[in-house]
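As structure tokens, the structure follows; a few thoughts come after it.
Missing here: one protein chain of the complex. Every other protein chain is in place.
Let's look at chain A:
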Amino acid sequence: MSKKILPLVLGAAMGVAATTAASATTLEDVKAKGFIQCGVSQGLPGFSNPDAQGNWTGLDVDLCRAMAAAVFGDASAVKFTPLSAKERFTALQSGEVDVLSRNTTWTMSRDTQLGLNFAGVNYYDGQGFMVRKDLGVTSALELSGASVCTNTGTTTELNVADYFRANNMPYEIVAFEKADEVVAAYDAGRCDVYTTDASGLYAQRLKLTNPGDHMVLSEIISKEPLGPVVRQGDDEWFNIAKWTLNAMINAEELGVSSANVDDMKSSDNPSVKRLLGVEGAYGEGIGLSNDWAYNVVKNVGNYEESFNANVGPDTPLGISRGVNALWSDGGFLYAPPVR
């Protein structure tokens, strides 16, 4: 009986003994163990989902790989821990993961009360609506009297209630427990509108019988800035997370991509030189080597590459940049300069 479990117990006891020693800064810990432990979702298409080969892919996954590239110069020095929505913060607080990159909405209470810090926003999401094209609706304000499919007990449901009440429109909620049920009900015509986070709408649209017959309305009724999270009180690690994201955005803005990063090293643009560590010693400020950003772009790519490879128009999700475009293209992405 206990023979089966004994070796496991012993193994765990040893594991406990082995990990107690480490309680230095996160960067030292990470360097000592040789990889970053990254908390991701249990599967959100385009953000963090496993592919058929079992590799994690997605926008959130790329951020962790970029951090590994910044620290080690090797984007594969990262291990992923899939976390449920309920256990994600505990896992970060308890040190089970070094960074949480799990489509987590940046809110004030999470930022201030949980002992966590949000290192930036890598995707501006928000709740949207999907309707059938043959409904002839072009704006969410025309949805008066519609029946709305959504998940039970989420903020999504409350947002819908607020929105329709604020606009004095009657509506009817058709709520289900699981996303699969919601999309099946919508596909079967049990409701006129399907609402959830816009990124989710694009993912769920693929499960409809005729995705081409449906459209996502342009109105966004809630703010869901998603970003990576680290533990509070370790500013060095916080800076690394923050500046890895900034480096990816800056690289896109400066036209530096994984394809041309070697050529760009000899660029005349001082901003590019500073970013890639040719000039100045900006990497030292965050406890890394000066070519940290070069490694990020070389191994993972800039923000645009990551976006296009995971959620962009050429992927099955087909999400356009929209508000996630650079500030110079009319979006929200704006990274402080490296100087």
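Simple rule for what comes next: a contact is a pair of C-beta atoms (placed from the backbone, for glycine too) under 8 Å apart; a residue touches a chain by one contact, two chains touch by 3 or more; residues count from 1.
In this section, contacts and distances are computed from a predicted model.
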Hey, which one's the missing chain according to UniProt: "Inner membrane amino-acid ABC transporter permease protein YhdY", "NADH-quinone oxidoreductase subunit D", "4-phytase" or "Cation:proton antiporter"?
"Inner membrane amino-acid ABC transporter permease protein YhdY"
In the complete assembly, which of A:G46, A:G120, A:G227 or A:G277 touches the absent chain?
A:G46
Using the touch definition up top, pick the residue from A:K207, A:K223 or A:R339 that touches the left-out chain.
A:K207
Chain A positions in touch with the non-displayed chain are 1-20, 22-23, 29, 42-46, 49-54, 79-84, 86-87, 90-91, 93-96, 180, 184, 187, 203, 206-210, 315-317
